[in-house]
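Quick one: structure below, then a few questions.
A protein chain is absent from this complex, but the other protein chains hold their places.
Entry: chain A
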Amino acid sequence: MSFETPDDLRYLETHEWARVESAEESATTARIGISDFAQDELGDVVFVELPEPGESLDQDAQFGVIESIKAVSDLYAPLSGTVSAVNETLFDEPELVNDDPYGDGWMLELEDVDESELDALLAADAYAEQID
């Protein structure tokens, strides 16, 4: 089976993705979520526990929990930043993570992102190789 790994994202080895959304000076924001491969491994997602707006995340540190019917998994931050938006739709429709992991299944928006941290993440081709 092959999984989508969009080229415009960067990935953590633990299967979270980050998409830098705007790159104005001092106001870089990013969206984060989990990969197509990760949602498939988990199976039917039934619950996500996410931080509140205003909380700060550290790159590689745990920021939340995702549960499918069969498994509980920790979520790790691909980038440091401050939570500026939470996809609260997931609280009622966690299955969006399965249906559209890179779109409607996004989890958090971060601000105050340091773009230099992107260098520590995998590009799409390297991540695709990891999950192959």
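Quick notes on this one:
Keep in mind that, in the parts below, contacts are C-beta pairs under 8 Å (C-beta built on N, C-alpha and C of every residue); 3 or more make two chains touch, one makes a residue touch a chain; residues count from 1.
Just so we're on the same page, contacts and distances are computed from a predicted model.
Set against the options "Inner-membrane translocator", "Branched-chain amino acid ABC transporter permease", "Probable aminomethyltransferase" or "Universal stress protein", the UniProt name belonging to the omitted chain is "Probable aminomethyltransferase". Note that of A:D44, A:D58 or A:E115, the residue touching the chain absent from this view is A:D44. Annotation: of A:A27, A:I69 or A:A126, A:I69 touches the absent chain (contact as defined above).
If you put the missing chain back, the residues of chain A touching it would be 1, 43-44, 46-47, 49, 65, 67, 69-70, 72, 91.
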